[in-house]
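One structure, as structure tokens, below. Some questions next.
Of the protein chains in this complex, one is absent; all others appear in place.
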Amino acid sequence: MSKLIFEKSVAGSTSFRLPPSEVPEGLALPASMLCTEGPALPEISEVETVRHFVELSKKAYGVDTGFYPLGSCTMKYNPKINEWAARLPGLASIHPLQPVDTVQGALEIMHHLERILCEVTGMDQFSLQPAAGAHGELAGILMMKAYFAKHGETQRTVMLVPDSAHGTNPATANMAGYKVVQIKSDARGRVDVPSLRAAMNEQVAGIMLTNPNTLGLFEDEVAEIAHIVHSGGGLLYYDGANANGMVGVARPGDMGFDVAHLNLHKTFGTPHGGGGPGSGPVGVKARLAEFLPVPIVRQGSDGYYLECNRPHSIGQMLAFYGNFGVLVRAYAYALALGGPGLREAGENAVLNANYLRHKLRGVYDIPFDTLCKHEFVATPGKLKSECGVSTIDIAKRLLDYGYHPPTVYFPLIVPEAMLIEPTETETKERLDVFVEVMVIIAKEARENAEMLKKAPSLTPVRRVDEVGAARKPILRYKAEGL
Amino acid sequence: MSVREDLLYSKEHEWVRIEGTMAYMGITEYAARQLGDIVYVELPSKGMQLASGGRLGIIESVKAVADLHCPVSGQVVEINLDLEIEPQQINLDAHAAWIAVLEIAKAEELKGLLTYAEYQEFLRAIK
Partner (left out) sequence: MAYVPNPPAVRQQMLEEIGLSSMEELFFDIPEQYRLKGLDLGRGLSEIEIQRHLTKLAAKNISSYPIFLGAGAYDHHIPVAIDQILMRSEFYTAYTPYQPEISQGILQGIFEFQSHICALTGMDVSNASMYDAASALAEACNIAAEVTRRKKILVPDTVNPDYLAVLKTYAQSGVFDLVTVHCSKGKVGHELRAAIDDQTAAVAVQNPNFYGILEQDAEEIGALVHEQGGLFIMAVDPISLGLLKSPGKLGADLVVGEGQSLGMGLSYGGPYLGFFAGTDKMLRRIPGRIVGQTTDREGRRAFVLTLQAREQHIRRERASSNICSNQALNALAAAIFLSLVGPKGLRDIAERSHQLARYAEGELSRVGIELLYPEPYFREFIIKVANPAAVNRKLLAEGIIGGCELPHGLMLAFTEKRTKEEVDRLVAVIGGAR
């Protein structure tokens, strides 16, 4: 294992220098506020810092490393032109509070991107402010809350969430002050419409729906779902985490959704950064537009400006306007693809997923073996019941073959789930080789289950002790002797 | 070691052992197995007054979390601080690893709890 950078510290080795001072030295600060000894940061030269982090990068796995079929996370290729764009000095080095006439280009990008997102989703207006999907959800649910407050319907304190939903949905509803009522899935893996009908009443603010859902299935009764919720006085929230499964082909705004967020780090190909930054713009239909977060980019006769005075707005979600650098990347992505390219992305995401599902059928169980969208669930099936091999073992064995495994044990409604999302940016050849590996692993499961339970063996570390980590948490470096 | 047949059970998978006016409580082996390796128990504070069904604490494993419900109304008079350091005691012997002791406020509530046989029946039904 690599030493921690703190363990590489050598007193006096730092390379960093400031230019000679041109102004008087000394501090005009009260002694009571000064630290007696500085923070215990490492002292390390530039070359050793660079080597340290390059060494770490070699123990990481990205989309550029190889196939990354992590379901629901949409690990598609991150185009390099987008990285170039975000680093343009005119975009990377402007202060958020500069006068608007000095940032017209930035505002123009935001305005164009906002119009693009409206066209892609069929919503009427977007806020680009939320920093991630979950942040967009919170903004969206707070807007629904503001809508009901304005209409005197504060008795609506319940949010409906399907049992297949991402954890963020119920967590968001809770965070926004709603009580969550779970709606079960039917035998087809879709929202159980009779249960929804039974749950809908005047206490219900709305439903949070992911479509295609987390099983990769299109909620084909969405018209009826919308009808039930709307006629009961509720609103529909579209969780756009899986919007890449229908982008260019269908739009939430046409299906009755009132509020929708998109994950630009999924559908619009911006990088995931090892966990972030993402971007989760949230859009609404016209009747909810007055509640959007502030500020909003507007186009006036003198150019673009930031509109702050919106009395019914839920307010700000961030100190500034969102993850602008991510917005630039998403804009470059949308420009590169255009209308036909976005549809092509949606189509091929679905084609690749169905191709993989077809190829893996018979080797693994496919609990919902029907036309899927951008992803599907497989399980070990008999490999589990007959050979005792679990999803975790298969996932860990995939690491030995140089793959990032699928999302495992999610969605929760399928035991031993492997959620597989190839994305549109994989070639047939790569999918075929992945299938071969999955076939080999299935064979290994039958012949040498014990080896699979010990996998991986070729990675920088073997299986790690998660239980120990959680029982006796060590969350930071502590110098020896402390 | 407690004799499981002598314990009372809740449908939330807590066991209760009555000693005079005191109720020792913990989670059942079934519950512990469902959770997997337990990594943390958030204990109630001593002196807390709780109604039956109220939230007494939280039990966390690596991949799951469960609320600990109060099986009978009463006041928390003792808590098992050993579990803060060694939560795995619950995995090792769930029926020995008591979590809290309650001073029973409403003895009549005990009738609402399941006997060993009833709990076994209940487990068969939900499996």
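Every chain is named by a letter (A and B) in the order it is written, and numbering of its residues begins at 1.
Here, a residue touches a chain if its C-beta (ideal position, glycine included) is under 8 Å from a C-beta of that chain, and two chains touch if they have at least 3 such contacts.
Because the structure is predicted, anything quoted here is derived from the model rather than measured.
All shown chains touched by the missing chain in the whole complex, by label: A, B. Among A:Leu196, A:Met255, A:Ile366 or A:Leu383, only A:Met255 touches the chain that is left out of the view.
Across A:Gly240, A:Pro271 or A:Pro380, the residue that sits in touch with the chain not pictured is A:Pro271. Against the chain not shown here, chain B presents residues 39-40, 42, 60-65, 67.
The rule we apply is simple: only the chains that are shown with their structure count from here on.
Chain geometry summary: the mean Cα position of chain A and that of chain B are 38 Å apart. Remark: chain B residues 37, 39-40, 60, 62-63, 87-88 touch chain A in the complex.
Contact residues on chain A toward chain B in their complex (touch as defined above): 409, 466-467, 470-471.
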